[in-house]
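Removed: one protein chain of the complex. Kept in place: all other protein chains.
The chains carry the letters A, B and C, assigned in the order they are written, with residues numbered from 1 in each.
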Amino acid sequence: MVSKNQNNEITLLFILIVLVIIFSTFSEGFFKIGNMLEISAQMVELSLLTLGMSVCIISGGFDLSIGAMVGLSSVCLAILISSGMNMGLTIALVFGLLLFCGLINGILVGYLRINSMLVTLGTSSVYMGIAIVISQGRAISGLTQEFAVFGQHYLGIIPVQTIILIVVAAFSLLILSYSTWGRRIYLIGSNYEVARFAGINCGFNIMLVYVYSAAMAFLASLILTSRLATGRADFGETYILQSVAAAVFGGIGINGGSGNLFGAILGVAVFAIISNGFNMLDFSQYAQQIVIGLILIVFLAYRAQHNQV
Amino acid sequence: MQESREFILEIAQLNKTYSGNRVLNNINFDLKLGEVHALVGENGAGKSTLIKIIAGVEKPDPGAEILFGGCPAINLNPSKSVQMGISVIYQDISLFPNLSVAENICIGGQKGLFIKWKQVFETARSALIKLGAIDIDPHVPLGEISIGQRQMVALARALTHEARVIIMDEPTSSLSANEIKALYSAIQILKNENKSLIYISHKFEEVFEVADRISVLRDGEMIASKAAWEFDEQSLISMMVGREIRFLPMRNDGVAGKKLLEVRGLTKEPLFRNISFSLYENEILGITGLVGAGRSEMAQTLFGLEKADKGRIFMGEKELSIKSAVDAIKSGICYLPEDRRGQGIFLIQSMARNITTAKLESILNRCRLLSRPKEMAVSEYYMDRLNIKPRLPDISADKMSGGNQQKLLFSRWLNARPQILIADEPSSGIDVATKAEIHGLLRELAASGVGVILISSDLPETLAVCDRILVMRNGNIVDQTSSKESSQEELIRKGLMG
Amino acid sequence: SKEDSATTGDAKKAETGEKAPATKGKIAFVTFATGVPYFEIGAAGAKQAGQALGYEVVYKGPAKADSAAEIQIINDLVTQGEVKAIVVACMDSKSIIPALKKAREADIKVVTWDLDCEPEGRDCYAGLMDLVVMGNEWIESMVRSVGDEGEYAIVMATLTNEFMNKRIDNMKKYAAEKYPKLKLVAVESCDADPQKAYQISKDLLTKYPNLKCIATSSTEAFSSAAKAIEDDGKIGQVYVVGGLTPNLAKPAFKSGAAKEAVLWDPGKWAGFGVTIATQLIEGKTFDKVGKVEITGFPKAELFAPGILYYHELLTFTPENVDRYDF
């Protein structure tokens, strides 16, 4: 028997293939190795953030501060690197900083039991504020050539960031499906009260969720900052709603406790292909928006109908 | 004219299939005016499914014939059935935790644009008084009262609405003797008003007390439908189960072992105070009392879910400091909660996941990752041992019948290998055969050295299984008896009534 | 009547310029936000100029101001490999560089207009004038409106636009040096939200009763501040200055909240960018600093290597505003 989840991923794969065929027939440039790799590289940041967001949603919450954390981390990375600090040390420091940000979110949500949307909306403003204060609204450049490795280099023909994504995604999939922490996240997300009665340490496990999400935000910002060779406070803003949309599109249940990270990544891939394909086809931006909206609703309606039977 | 007909509800050739799985097979069923028609059957036999179809919540397979008051009821949906005068108390107590008790009782029946608050509260209060549930404040949000009290609210709700057919799916699973008595008298009043009732229960004394007619479902088939006096308990059981069950003497007549647990002066105002007792190896300690006596709260405090005001807990010689459920499980104390849906089962998760939760360590492989084969092995072991149906570890728990969900919950705590198991109403909603199995399991556990605390409102069950019984009332322990004392039943009844 | 139908046919073709056959090539016109009047006017001008020169101009930009999305559009254009030139307004002068470099490596001419990027990212900046210095014109406009003394406040669009920050820093410095009696009391940012700009303006009027002028650096801020002054009953007491397209400036002129608005014609500017791009495609190089001959842009000059200015700043006033329509 094919379970619901697998079913979902098969449908998503099917959609991906259909889209690729459609775009390839209408645009010569689309189905080329170069472009495919370009798509894979373009979707990395959103994918990483969607991983973080998905885990939050699975645990029954939201993390709206990922955008601000990306900005904060980007600014810090750029300032430290451009001021000549050793790259390894910088990365370690900023990574530590973001984990700390995640820890604060996690403590407020997990231990103080404050609504995650509220918490992360508040901390988002704080993290963004710190980023703006230390960058004074400037875009910071002057990054070293060495730092370009994360976002501009290739291993063979494969972009480094694509490899990072594959490794991180595989690791996350493994952790979420096969570690006790991952299992507990699903259980807490499906019913917090029941999880408490089952003797699950909800506070601690939820705290880790937000730390994980912060770690994903760090990686996304590392790649983004390196790819664009600039640090900016507002780099992450547009990703928040996108990541929620991609997660839900990929089959993560908005009420928590269900869904699969593989589906979420496929969700991002569909978005990336649509956006790339339409750019190739010289579609107007407005028409693109309309079509994306239609695809979203029609596909989900189709899926909802079929899951009911 | 039609009101004078004998049958208010007639069902013929009813089938129901869930994704290819037939759970109701060619059912014929009818309900007379002013009759109490009991529906019995094993867990998963299809009782709830049948009444959900009558209530319009589930759609039957095509071809079924349903007549209500002589008229065909086609394309039933919930609002239609409510309009026709069908009122249901669902097994999963379908109420609104965010609304007050009074609103829960009155909602759906109000006419007009505005709510007449005074009327709502008066109606609610009088319904509650009719059921003797005077301690339930109609102003309190439903989410804040205990599961037993919620069941009373659901009953009050069914009495309030001008229904012609009232369906009760295990209305007493969380109730104790007094409330059940009140229910009997309420049912009598309804009968006198010429209302018809369908009554589903696993408790035979109830069935024989209220029913005029009894229908037996087995594996989705209607086995028999006869007047109540034509059955006796044994024949009913053998029809339900299809075989004989023997009830073993349950009590442990041997000497109790070492002292396992000692509780001294446990207090959490205003729920309970000054609770002191000991628990010994090989012993099943019963705690009984009326709904709202504070038993569940006390157990949850022992399990670390609530913080006590004062009191000390010793395990052997060592004093325990239990700050959370994690601590409690580490010390070997496990708690099987009474509110299955709100506290027990992860409805959207698979059966296997529900079973292995409390001891994930047991299904880790060498890399400290969850091993699917091990998980399957563990869950299949318990599905066999407790006869959980359907035997599909991957389907989600919300697709299972209430009794099977309860067995799932039981498996979870068995798998956690407790030293002390606190079971809060473990046999609520469980059929006789399984109940016997669970009692056997509890006894087996006790024999293997585990201390069992059985919280039950079901007095016969308590008397049959427990070695020693504590009686709680209003948060105090009022009485203690041991099985050796002769007139214990009397004593307990006295303790309960105060 | 035959002639008539022929001309209307031509006009139709002209309108749907993209479908006109046998163009000399395709040029991408990229902005960092769409749905903003400023860029829409620019896009129309760019298409018109392209058509006049025999090129097909495609307009692209993210739905919402977003530098990462803009960069992705550039990347996609490069992979697609159909355009001969990109005329781009850069949201961020630095982060866009790697993408633009790739475009240049792929033999695509890159011309920036509106907001420039770092020199290594483009072949040419088709500019209006030194935009940082342009802020000074607003200070001059302020002095023309309210005199050279008194309190003023600045309302800017977003905090994270480095270029705008530079311009405002420059404005502050210029005002402080040239008009020491002008006192800057506050700088606020409205996040490009008109409603927030309205609220901030009202709050400024409350906090600083002696305020004489609100200098703004974005369309939203200008029109919202003008309305706030009107609603607060401060007409004649407080003025708003800054840049605004003439059609949007009319209400402010009518109410008397503004005496003038200093801006340029974005359509013309975009057309300038497209014109430069076509010249680059056709092999022209700009290397001699000084005046350059470009039809339609009499004041055009090569200001420095790679930087062209066409010097056409417009000052809209209640008197002349009806002469423009954009």
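One rule holds in what follows: a contact is a pair of C-beta atoms (placed from the backbone, for glycine too) under 8 Å apart; a residue touches a chain by one contact, two chains touch by 3 or more.
The criterion applied here is as follows: contacts and distances are computed from a predicted model.
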item: Listed names "Molybdopterin synthase sulfur carrier subunit", "Putative sugar ABC transporter, permease protein", "Heme exporter protein D" or "Multisubunit potassium/proton antiporter, PhaD subunit", matching UniProt entry of the absent chain; value: "Putative sugar ABC transporter, permease protein"
item: Displayed partners of the chain not shown (whole complex); value: A, B, C
item: Given C:V146, C:L159 or C:V241, the one touching the chain that is not displayed; value: C:L159
item: From B:G20, B:G112 or B:P373, residue that would touch the chain that is not displayed; value: B:G112
item: Residue, one of B:Q83, B:N192 or B:S448, that touches the chain absent here; value: B:Q83
item: Full-complex contact with the absent chain, from B:E10, B:E103 or B:E170; value: B:E103
item: In chain A, positions touching the absent partner; value: 64, 108, 112-115, 117-119, 121-130, 132-133, 136-137, 241, 244-245, 248-249, 254-255, 284-290, 292-294, 296-297, 300-301, 304, 308
item: Touch list for chain B against the chain that is not drawn; value: 55, 57, 78-83, 88, 90, 94-100, 102-103, 107-108, 110-115, 121, 138-141, 144
item: Hidden partner chain, residues of chain C it touches; value: 34-37, 39-40, 63-64, 156, 159, 186-189, 193-196, 198-200, 202-204, 206-207, 220, 223-224, 226-227, 230-233, 247-248, 250-251, 254
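Heads up, the rule we're going with is that only the chains that are shown with their structure count from here on.
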item: Common touching chains of chain B and chain A; value: none
item: Reference chain B; chain at largest CA-centroid distance; value: C
item: Euclidean distance of C-alpha centroids - chain A vs chain B, Å; value: 44
item: Whole-Å gap between the CA centroids of chain A and chain C; value: 34
item: Rounded Å distance between chain B and chain C, as computed from the means of their C-alpha atoms; value: 72
item: Where chain B touches two or more other chains at once, by residue number; value: none
item: Residues on chain A engaged by chain B in the complex (per definition of touch); value: 1, 3, 174, 177-180, 183-184, 186-187, 190-191, 193-201, 253, 257-258
item: Chain A-touching residues of chain C, taken from the complex the two chains share; value: 34-35, 58-64, 66-69, 71-73, 75-77, 79-82, 92-98, 118, 158-162, 165
item: Chain A-touching residues of chain B, taken from the complex the two chains share; value: 303, 305, 324-326, 328-329, 334-335, 337, 342-349, 353, 357-358, 360-361, 364, 368-370, 394, 412, 416
